[in-house]
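Apart from one protein chain that is not included, each protein chain of the complex appears where it belongs.
Should a chain be cited, it is by its letter among A, B, C, D and E, assigned in written order, with residues numbered from 1 in that chain.
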Amino acid sequence: MIIDSHAHVVMPDAAYRVAANLVASRANPMEGLRLPSDDIIRPVTEAHIRNMDKVKTDIQFISPRPYLQLHSIRPAKVTAVWTRYVNDLIHRQCEMFPDRLKGVAGLPQHGTLSPTNSLAELERCVKQLGFIGCLLNPDPTEGDGEPPPGLGDEFWYPLYEKMVELDVPALIHSASSCQPRESYTLKFINEESTAVISLLDSKVFEKFPKLKIVVSHGGGAIPFQMGRFRAWAARRNGPSFDEMCRKLHFDTCNYSKEALEFLFKIMGVDNCMFGTERPGTGTAMNKEWGHDFDDLKPIVESIESLSADDKHKLFEGNAKKLYSTNFGHAHPGHKH
Amino acid sequence: MIIDSHAHVVMPDAAYRVAANLVASRANPMEGLRLPSDDIIRPVTEAHIRNMDKVKTDIQFISPRPYLQLHSIRPAKVTAVWTRYVNDLIHRQCEMFPDRLKGVAGLPQHGTLSPTNSLAELERCVKQLGFIGCLLNPDPTEGDGEPPPGLGDEFWYPLYEKMVELDVPALIHSASSCQPRESYTLKFINEESTAVISLLDSKVFEKFPKLKIVVSHGGGAIPFQMGRFRAWAARRNGPSFDEMCRKLHFDTCNYSKEALEFLFKIMGVDNCMFGTERPGTGTAMNKEWGHDFDDLKPIVESIESLSADDKHKLFEGNAKKLYSTNFGHAHPGHKH
Amino acid sequence: MIIDSHAHVVMPDAAYRVAANLVASRANPMEGLRLPSDDIIRPVTEAHIRNMDKVKTDIQFISPRPYLQLHSIRPAKVTAVWTRYVNDLIHRQCEMFPDRLKGVAGLPQHGTLSPTNSLAELERCVKQLGFIGCLLNPDPTEGDGEPPPGLGDEFWYPLYEKMVELDVPALIHSASSCQPRESYTLKFINEESTAVISLLDSKVFEKFPKLKIVVSHGGGAIPFQMGRFRAWAARRNGPSFDEMCRKLHFDTCNYSKEALEFLFKIMGVDNCMFGTERPGTGTAMNKEWGHDFDDLKPIVESIESLSADDKHKLFEGNAKKLYSTNFGHAHPGHKH
Amino acid sequence: MIIDSHAHVVMPDAAYRVAANLVASRANPMEGLRLPSDDIIRPVTEAHIRNMDKVKTDIQFISPRPYLQLHSIRPAKVTAVWTRYVNDLIHRQCEMFPDRLKGVAGLPQHGTLSPTNSLAELERCVKQLGFIGCLLNPDPTEGDGEPPPGLGDEFWYPLYEKMVELDVPALIHSASSCQPRESYTLKFINEESTAVISLLDSKVFEKFPKLKIVVSHGGGAIPFQMGRFRAWAARRNGPSFDEMCRKLHFDTCNYSKEALEFLFKIMGVDNCMFGTERPGTGTAMNKEWGHDFDDLKPIVESIESLSADDKHKLFEGNAKKLYSTNFGHAHPGHKH
Amino acid sequence: MIIDSHAHVVMPDAAYRVAANLVASRANPMEGLRLPSDDIIRPVTEAHIRNMDKVKTDIQFISPRPYLQLHSIRPAKVTAVWTRYVNDLIHRQCEMFPDRLKGVAGLPQHGTLSPTNSLAELERCVKQLGFIGCLLNPDPTEGDGEPPPGLGDEFWYPLYEKMVELDVPALIHSASSCQPRESYTLKFINEESTAVISLLDSKVFEKFPKLKIVVSHGGGAIPFQMGRFRAWAARRNGPSFDEMCRKLHFDTCNYSKEALEFLFKIMGVDNCMFGTERPGTGTAMNKEWGHDFDDLKPIVESIESLSADDKHKLFEGNAKKLYSTNFGHAHPGHKH
Partner (left out) sequence: MIIDSHAHVVMPDAAYRVAANLVASRANPMEGLRLPSDDIIRPVTEAHIRNMDKVKTDIQFISPRPYLQLHSIRPAKVTAVWTRYVNDLIHRQCEMFPDRLKGVAGLPQHGTLSPTNSLAELERCVKQLGFIGCLLNPDPTEGDGEPPPGLGDEFWYPLYEKMVELDVPALIHSASSCQPRESYTLKFINEESTAVISLLDSKVFEKFPKLKIVVSHGGGAIPFQMGRFRAWAARRNGPSFDEMCRKLHFDTCNYSKEALEFLFKIMGVDNCMFGTERPGTGTAMNKEWGHDFDDLKPIVESIESLSADDKHKLFEGNAKKLYSTNFGHAHPGHKH
């Protein structure tokens, strides 16, 4: 079974219309949002499923489009309304294809607001909508102003507590970027590096030993920059940096074969899992491969250093183990 | 002939998708926008024309949806790209129905930037796209920070100069509002009052005697609050405030019959013109009337104090006189 | 009996000296303020009474000069000291002419400070000085920075609670304006429109059914822009906007006959009351009328559509009903 | 002859009313200021002259009340209008008593604006109104935000150039203070210390060898803190600090006999001149002396270490030498 | 016995390296600071002692170098780490020469943070390190932004309470200065003037009658500017300003003989005590004296108006009385 643990919702234009209207009006006046009818939702969902079929993905975990989370659009009400709307849309799609799609919740994180503003929505998504995890953006200011403390800080503890209570993982994934010099796609990478170091240089895993964290895109710069942090750990006389990294998981959403080989070698197969973000940044023809960058299944399969067991872990086992809550359940009904 | 001088473009969902993407990505990275195909543009345009037919409007002047102009979304590149896109979309619709639609340009006004940033786009719209006027937002900060100087200030002269050069009117119309206490629909009204007073308490019309200004929605609060400003003018020993108001035009986009009667009486029929914003805020059933609030043709026609000549001016004559540039011309072709 | 429900204190130059000194010194060092002696207060008060006699006003409700409330001058101590001083001055004048003048309190509102800072002064004015109401400024930042939430927000509940407890009305009236494009006299109008919409689009009257609110100057733009808000209410399927407006009162301090006629028709005579702000903005000769703009008694009397009963309500009945607390009492003595 | 080189205008309450109105309205709308009639100006001026007679002052140099200069009230238009008004009032008083009063101009300094905004008013005062000098505020932000560069910086050169061109001295005197911890009377002292050090640690006197500077109140802390700055100069191997101080003048507006003795000893009689600020801070009974603190003539006369020649320099000679421009001339007429 | 109550620690270059690294890295990452070894600390301490011997000082009270306290370097962690480090270094030096050096603590004051952030470190220094007092900086923003309230404000009460509880005095001494126009050495003086006035114009000594305050450098401008504040007190009808000043102590760290004579006369010998800041600003040759500016012992001794008893108080008695806590005790051991 091929589980793609990192993918995002495909939305009909009507949902973008809602986003544009929310932003433009700053949610004022706001007269209640309703999901589009199934007639509108179904075709894009079916196309999405066909897209999965094409690359032989059995199940995708779908979360909000990260750059469209509107985490820094003021007022925070815009973000809150939009996040709920998108989660509901994801849920509706999961209901349509309960064997193919699993929901990963967006959180209404906003600027430097405490993540306590996200607890209720996370709980709603897991308990009422049957979601199996959530996205976590380390910088909801999106670069517009001073960022909040790093993920290692107590600032984030309330969220970790709720995640542990609900037993769901977070996928570290930043959203948009307001700095022209750092496009959102690049900020993803930088935020992942920052997240890893902040978490590992903290007491988070002492305090929350059951916390489940997945870092997107193979972990930003960290696997390649291990030496720098190994030296730092060596100087501290604590556990090695490689050992510390075992607290985290990484996905394969990095569109180069040599980098994936490198990732598995550095971080270990047990801490990695298949993810493609398809359709997304990588949905472009790789002429050398003869297929899209984000059609990563054959790429992973072609890595000779991986055993069959390794591949099973990457494609299915690790994801199932980590995202165990709600995974097997049908998505519960829910009134929009 | 019924000319509706104040209406806004009806856009397909695909255009909202573009807006949402632009805002979310802060236009970074940006790989070139293209209008949707005619297959997508045509149906909404035809529906729009049917909507006009329903209320017997012959011609509409269509401009960007005001609250969706993104005048305060940073960086300014978002606004610039979006404004051009919407003007192109309006142009495409005008090309499809050249006898029914005339284009009124959005300007890429942004925050407190000088309006010189808008001159090229205005010129492009009038000279290349055959547009007949433009929107003018007195507060492109949309309430997010200190506003720019009032419309009477020299800050705005470069725009007035270009308008006079191109001989096109501006319709005073604010955009969105970032202050929760003042929704955009209310800010429209407040900005119109501010615009009228700022313009009349200035040397703008001395400096630009040919400047053509239309104030939306019947002029905000001013017709009702004339007394206050009459007293102010009386104290100055200059022309009366009523006389000063003759420099301006007002549209009928105010959905109450008694207010329209009042408006015509105060501002004079020669300075008013038919406008409905349909479809828009007023597209809701007025149970008393038995038709939508923005179906204003029968309402104006039912005002007994108006002569046939008055009605002709309101419905057709005044608009044609003011929006004379490009009015009769077919919209020129243009490469998107 | 003619009750002018909206007028402001006439102050001797000595009081302006106090204001100038307070502002210039930022109340530091401050060695205690004393009211001028009666020798100084009495002549301006007598002149004020003569001014009332001239237009046949029996009783005026006098409050601080709005634009001189110093609501945005930092530090807040300036505002607090000045507000108390002016209230004491009003009280002294009321003591001099207890049958002709009734006190309406200024509140030491300041920038975005919670209105809880005003409760003690309101209570002092009503309980110790015998005042019958207060002014309420919806934007004490006076345009200098982000405004506080709208009057419909819970931010204002502590004040409403105290007003209901003391059973006194508030007259909605903004103060000065720091934005050059919006003079204070224009801001009055815009703030009134904002106040009406914010209050009616809220749960304030559900929560405080006995709250008494009067909107100055005939309600800003609202009577003239009813259509826009009727459509909004129609879309919501709740009570009509006209019905919602019955929660509020409006005064006649709008210096045009046709606007007053319009006001009575739209808002209903039961919700209006006589007010002139005399002497003030309207104290200028209306050549057409042959008397001052703010000599509104003959204007109201000349409106043919009003019955004798209507006029009685406007001139006396409604004000007495609303401002019932302390109205009949002599002003209690008080040590300055 | 007793020349009191440091005194401030005594204004009728009507002028304070103007100030209060200007500030309250932020000069908007502003319909032209006129000086009060001579009937109002004359009595306070006569009282002022009697006050001078009482302490046997022959001539006073009068400038605006420093704390009332409104240098940090926004917008700058308030300051500009008020400064001109006060200078005109000073001029009118000087015209009334040309042998007793000489005008010292206020400058419309504002926040961190360049002092070039003050050149025209300085020139007007000297050339048209016959003024003999000006006030100079080293911190026109009045503590509200980051101050401008010190007086030694090139920022101030345009003003120095104009002063040298007109050959008039500046009296260093700060205005109000926005910081509650530092009342304006204390800020005077601190700003004087800062001014002295900034000027002496700069190239100002190299660049403008004819620049004339008087430091108020005996020079702030400097005479008492000479040791600290002597050590600093000693370390630099340049001229001694005492020598550097000879570039500056100091007035006696320091209400203690022992301090004045100390001042004359440290700074030298040639660099000091009589000044009292009367009426002002020092107009309070000194019980030990049996007369007001600011009745400094007998105090200076009682200092035994001073020769008759010294006293002549202090009371008359030094002031005449420094304030030579316009001193002997009658004040020219001027249209207000 | 000669007690120099105002001196600062002499640090090895290695300590400056720590400071530079802390600032440069913003204390991130920070891997624990250790004092240099005694091999490095001892030589500079011995040199310091020799420096004392040279001017016949028996005991010095040493505190952190004021301008190096880093009170406005962000984040506050830099300040906290550095303050503790310097206090530990002072303690180590006191342990080396327990009969010659007594520790005066630096506090980790930061920007506008409440002084409660300093209570634990003060307690540690007094109780564990045997320190006898502390420095108190009235403006830990160092001029970078709005200052905290004056020392008379309740803002400071928690610190006063702790000082009284521990029975240790504070030496008023500002730190660095971020304003180019006001170097730190000048800011010292201005802050002292501000501190004196803020304290005396407050209820601090009513609330904390046992509070012990020493003002550095002879009290800023105050002794020289007594007249201004005497007049202010006279107007208030309370105690005289001279009487109020008796609540405070002043040190002799003002490098001019005439100023010291003046100081003793104005403030009284009982409220003054010997202090030199040596080595520091005054360590420069005074050619007239033939020795350094800060070699103040012979200067004080040469003042004829002082009796032998006066000199004893100045050199020894007053300091012993004020700094009684821990004075006689050996410094307790402490683990760095």
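Keep this in mind: a contact is a pair of C-beta atoms (placed from the backbone, for glycine too) under 8 Å apart; a residue touches a chain by one contact, two chains touch by 3 or more.
Because the structure is predicted, anything quoted here is derived from the model rather than measured.
*Asks:* Touching the left-out chain: which of A:R74, A:R124 or A:R230?
*Replies:* Missing-chain contact among the listed residues: A:R230.
*Asks:* Determine which one of A:Y157, A:F205, A:F262 or A:F327 touches the chain that has been left out.
*Replies:* If we include the chain that is not displayed, A:F262 is the one touching it.
*Asks:* Which of these, A:P29, A:G268 or A:G282, touches the one chain of the complex that we don't see?
*Replies:* A:G282
*Asks:* Touching the hidden chain in the complete assembly: which of A:S72, A:S183, A:N271 or A:N318 does that?
*Replies:* Only one listed residue reaches the unshown chain, and that is A:S183.
*Asks:* For a quick check of understanding: of E:L70, E:L122, E:I213 or E:I299, which residue touches the chain that isn't displayed?
*Replies:* Answering carefully, the residue with contact to the hidden chain is E:L70.
*Asks:* Mind listing the chain A residues that contact the chain we can't see here?
*Replies:* Counting only chain A, the missing chain is touched by 138, 146-153, 179-183, 185-186, 189-190, 193-194, 197-198, 217-218, 220-221, 223-228, 230-232, 234-235, 254-256, 258-259, 262-263, 265-266, 281-287, 293-294.
*Asks:* Please identify, in ascending order, the residues of chain E that touch the omitted chain?
*Replies:* On the side of chain E, residues 12-14, 16-17, 19-21, 23-26, 28-29, 65, 67-70, 73-75, 77, 144, 176-178, 180, 183-185 touch the unshown chain.
Just so it is clear, only the chains that are shown with their structure count from here on.
*Asks:* Out of curiosity, which chains are bumping into both chain B and chain D?
*Replies:* Chains that touch both chain B and chain D, as defined above, are C.
*Asks:* Which chain is most remote from chain D in terms of Cα centres?
*Replies:* Farthest chain from chain D, going by C-alpha centroids: A.
*Asks:* When the Cα trace of chain C is superposed on that of chain E, what is the rotation angle, expressed as a multiple of 5 degrees?
*Replies:* 120
*Asks:* From the C-alpha centre of chain B to that of chain C, how far is it in Å?
*Replies:* Comparing mean C-alpha positions, chain C is 35 Å from chain B.
*Asks:* Quick check: how many Å separate the C-alpha centres of chain A and chain C?
*Replies:* Result: the chain centres lie 55 Å from each other.
*Asks:* Which positions in chain D are in touch with at least two other chains?
*Replies:* 29, 180, 183, 185
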